[in-house]
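Up next, chain A:
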Amino acid sequence: QDARADLSKTSVIEQIKEAGVIKIGLSVFVPWSMRDKTGELIGFELDVGRKLAADMGVEVEFIPTAWDGIIPALVSGTFDVIISGMSVTPVRNLTVNFSDPYAYSGVTILANTAMTTGMALEDYNKPEITFAARRGATPATVIGQLFPEATLLLFDEDGAATQEVLNGNAHATMMSEPSPSMEARNNPETVSVPFDQTFLATGEAFAYRKGDPDATNFFNNWIGVNWANGWLKERNDYWFKGTEWADQVDQ
Partner candidate 1 sequence: MTAAPPIIELCHVDKYFGPFQALTDINFAVRQGERVVVCGPSGSGKSTMIRCINRLEEHDAGTITVDGILLGDDTKDIRAVRQDVGMVFQQFNLFPHLTVLENLTIGPIRVRKMDKAAAEALGRKYLDRVHIPEQADKFPSQLSGGQQQRVAIARSLCMEPKIMLFDEPTSALDPEMISEVLEAMVELANSGMTMVCVTHEMGFARRVADKMVFMEAGRIVETAPPGEFFTAPKSDRARMFLDQILEH
Partner candidate 2 sequence: MARAGKRGLRRVMASTPVSVVIYLIVMFLIVETALKGAEAMGYNWQWYRIPQYFFEDGDAGIVLGEIPWGLVGTITLSTMAFALAVGIGLLVALLRLSDLIVGRAVARVFLEIVRNIPLLVLLYVFYYVFGPIFGMDRYVASVLCLAVFHGALMSEIFRGGIAAVALGQWEAAKSVGMSTAQIYRYIILPQSVRFMLPPMTSEVVNMIKSSAIVSVIAVVELTTVGRNIISDTYLSFEIWFTIAAVYMALTLIISSFASYLERRYAVTD
């Protein structure tokens, strides 16, 4: 009983309730989380974080952090949980804990038209084909799984990866909709979305420190409930299918 009491006392859930605030780590990635024209954070994750905090009855605080520092900051307690489009892989799961997926974002290919005309999907899986992607984000994982033979270049943010394709330094990149379609619309002569197909990842989940069964229980159930009541689906569609939010951001 002592051990149990200890466990629940040290759970991050307990700490959040006690402090009256949940600190959420994230790093900017359209349309998960981004800066609008006024410099405020908006995006799917922000909605998720706010709802989560509201349901727990605490304040919410978002802490944008450079990607390199995000896991160390989680470990050291700078924030309680990372909600930043992290896709679940077994290797990562050995290091941090993941909740159940709160999103299954589909990613599509954005290709440099001139460099990839007439190529079938299988043609991309060759060493001479270069993909660009943002380090540590879902598309990078998906590319690794779908096109293991292709060369994968990792950049610090999405803009750089897209620019590689625009400049013809990479054949293609993958991104969550609606970004690829928007890029194709903005630069019709150079890039296009060659396949309608959406490639599904393993799903994105909250990441938090290991050794915390209470948190697992709480986050999983919160996600389960919000899947069931359709809230997550609705938000997901808003950010990933539609483009109503686009005029809040300079794209």
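Please note the rule applied: contacts are C-beta pairs under 8 Å (C-beta built on N, C-alpha and C of every residue); 3 or more make two chains touch, one makes a residue touch a chain; residues count from 1.
Keep in mind how these were chosen: all candidates are chains of the complex that A comes from, given by their letters.
Model, not experiment: these values are computed from the prediction.
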Complex member touching chain A, one of 1 or 2: 2
Sites on chain A touched by candidate 2 in the complex: 67-68, 71-72, 75-77, 89, 91-92, 94-96, 132, 135-136, 140, 153-156, 160, 163, 167, 169, 207, 209-211
